[in-house]
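My questions will all concern the structure given below.
A single protein chain has been removed from this complex, and every other one stays in its place.
Labels run A, B, C, D and E following the written order; every chain starts at residue 1.
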Amino acid sequence: MKTYRSTHLIKPEDLNHHQNLYAGRGIEWMVEAAFVAAALTHGDSSGLLYRNTHQFSFNKSVEPGEIVSYYSTVVRAGRTSLTVRAALIAEQSGELRAEGYVTFVTVKSHTHELVAHGLELDEAVSQEEQAWRDKAERFFTG
Amino acid sequence: MKTYRSTHLIKPEDLNHHQNLYAGRGIEWMVEAAFVAAALTHGDSSGLLYRNTHQFSFNKSVEPGEIVSYYSTVVRAGRTSLTVRAALIAEQSGELRAEGYVTFVTVKSHTHELVAHGLELDEAVSQEEQAWRDKAERFFTG
Amino acid sequence: MKTYRSTHLIKPEDLNHHQNLYAGRGIEWMVEAAFVAAALTHGDSSGLLYRNTHQFSFNKSVEPGEIVSYYSTVVRAGRTSLTVRAALIAEQSGELRAEGYVTFVTVKSHTHELVAHGLELDEAVSQEEQAWRDKAERFFTG
Amino acid sequence: MKTYRSTHLIKPEDLNHHQNLYAGRGIEWMVEAAFVAAALTHGDSSGLLYRNTHQFSFNKSVEPGEIVSYYSTVVRAGRTSLTVRAALIAEQSGELRAEGYVTFVTVKSHTHELVAHGLELDEAVSQEEQAWRDKAERFFTG
Amino acid sequence: MKTYRSTHLIKPEDLNHHQNLYAGRGIEWMVEAAFVAAALTHGDSSGLLYRNTHQFSFNKSVEPGEIVSYYSTVVRAGRTSLTVRAALIAEQSGELRAEGYVTFVTVKSHTHELVAHGLELDEAVSQEEQAWRDKAERFFTG
Partner (left out) sequence: MKTYRSTHLIKPEDLNHHQNLYAGRGIEWMVEAAFVAAALTHGDSSGLLYRNTHQFSFNKSVEPGEIVSYYSTVVRAGRTSLTVRAALIAEQSGELRAEGYVTFVTVKSHTHELVAHGLELDEAVSQEEQAWRDKAERFFTG
């Protein structure tokens, strides 16, 4: 599936008291990046509601002045849900700093009644993409 | 374990384009509320780092003008980690609107080297608290 | 009367150029905490309008990384007004850092016409609570 | 004394759930405007600490799209304190919407030890300015 | 034409990773200050739409704790447009730190159809004001 990218410069307003990226800000941006990927894949931003974050894990802190991007890809399509995997990458080093999985549901835009989206995943283009899909599946099958 | 409470009035700056609480804002607040519970239980806010959100699921939307609280409780104590369960409750109706689980690790404040915190959970005071602990455990044992 | 609590972690975005909690942010949070106490005591957040802050005094500065709570209690009930006392407490030391008094008026939610709220204060549970009530009274009697 | 002016356009991010200017935002701006007046009158922004808000009363609500200014004037000079009166005026109608009084103390910039500022008020240029001074005085003499 | 003034205290939330005023914040404030000048000169904030920034150049950085004002003046009146010059001045030193030119168009408030505003510039009160007008003119005649 297509990967979307959302880039941020880390400024003092984004920091915690350790002077690196505040997790609350990082997760807010991740949810927005995941929404964008789901909405652009789905084609309709008004018929999509947030349902759940399954993971947002930090591997390594992000420093002020760094430029980071969230790379977001739909990795699971249920009948009325879409799950997105988002990776937080530091642009200058290429390092993975954080990783998340978020699920949205597709609804009628006024009543918010669940509605099938009809989307199917295409073929995974890499073992990595397949691994993300397998991981997403496990959040649902437990 | 002691439950901490963090309260917010929902204002226009907190909304999404459906005119209810934006999930990105809701999850940012949840991370902060969970941090507060972990830090006050641990006794040291400088020796605590965010590691992972295992869940942040919305059950029902939150409207502008509503007053909501995050009720946060430590529900798992690993050797160098603390997991917090946070419930987002609408104060006037008492309804549960969202629920989350977040893990922090305990570190030396300057080097960020992992360090055992020595905390143990007390006895659960209710079946509900035990259920939260069991659920948190399953995020670690898969 | 019941005391409500609203907790914040102090982050860089909350600071002034002395690198401690900016008074403008501290007073914004105090007004929100006082509103929450008035609305939950009154039972209706849409029929309450801000009228006046009588005091918001800082005793000692608040540092980044500190966790602080506003403890807010209704301390005066006029015919169409409610006055709240809010204390800003540093959670780890227990110190009082700031103290404020705010008055709201009760109105019909669409016309904003003043309307009697019918609330009466219960008996003060401590000399401290009585002292807050006496202080609030003096803002009105001069 | 010289009056300073600080102007804002009211945008959706500044509103409460009644869709007019949120009091928390209005009072944050008032504290900043009062600080500016005190610092520019005193000549040193690093030697000035917030001490207390004596009043911030709203007379009439402010609507989105309105342009408002805070007009701030030093109205009392204690030995180590300066009190500022700030008026919130709607620019297009000229109406007074809110009014506040804030006191700052003058300190040594590193130790925060109180230090006399040596400022004296000039002669009031109007009965109005004298009335503000008299009012400020009453916050101190009770 | 009348000059309007909008003042800000530089706080940590306004900084870039070099710890001085972030250009993105500085230019956002400039656009707001220019809008205020255009709207108050025009007399109607609902019939004015942003069209273009022709310049926003920084000469020298702004430090935390500094107090700065935007001084904004209408310097060009097309048939359906108003161009504003805004200067960012550090209040304590009087230095010019940045300078900008912004054009707004006048419209019917509901349809956003262009409408002649009927305003004409008065006589320039100084060579400086004339120089701003000449400069603005060159953005249009290119």
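In this section, a residue touches a chain if its C-beta (ideal position, glycine included) is under 8 Å from a C-beta of that chain, and two chains touch if they have at least 3 such contacts.
These figures come from a predicted structure and were not determined experimentally.
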Missing chain: touched chains present in the view: A, B, D, E
Touch with the omitted chain, as defined above, among E:E32, E:E66 or E:E91: E:E32
Which of B:P12, B:G47 or B:G100 contacts the chain that the document leaves out: B:P12
Residue, one of A:R5, A:K60, A:R79 or A:K108, that touches the chain absent here: A:R5
Touch list for chain D against the chain that is not drawn: 9-13, 64-65
Touching residues on chain E - with respect to the absent chain: 17-18, 23-25, 27-29, 31-32, 35, 45-46, 49-58, 61, 100, 112
For chain A, the residues touching the chain missing from this view: 4-9, 32-33, 35-36, 39-40, 43, 45-46, 65-67, 91-92
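Assume only the chains that are shown with their structure count from here on.
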Contact-graph separation of chain B and chain E, given in steps at minimum: 2
Chains in simultaneous contact with chain D and chain E: C
Equivalent of A-B within the choices B-D, D-E or C-D, defined by over half of its residue contact pairs recurring: C-D
Most remote chain, CA-based centroid, reference being chain B: E
Euclidean distance of C-alpha centroids - chain C vs chain D, Å: 20
Mean-CA-position distance for chain E and chain C (Å): 39
Whole-Å separation of chain centres (CA-atom averages), chain A against chain D: 45
Residues of chain B whose C-beta touches two or more other chains: 9, 32, 35, 45-46, 65
Contact graph of the chains (line, ring, star, complete, other): other
All chain pairs that touch each other: A-B, A-C, A-E, B-C, B-D, C-D, C-E, D-E
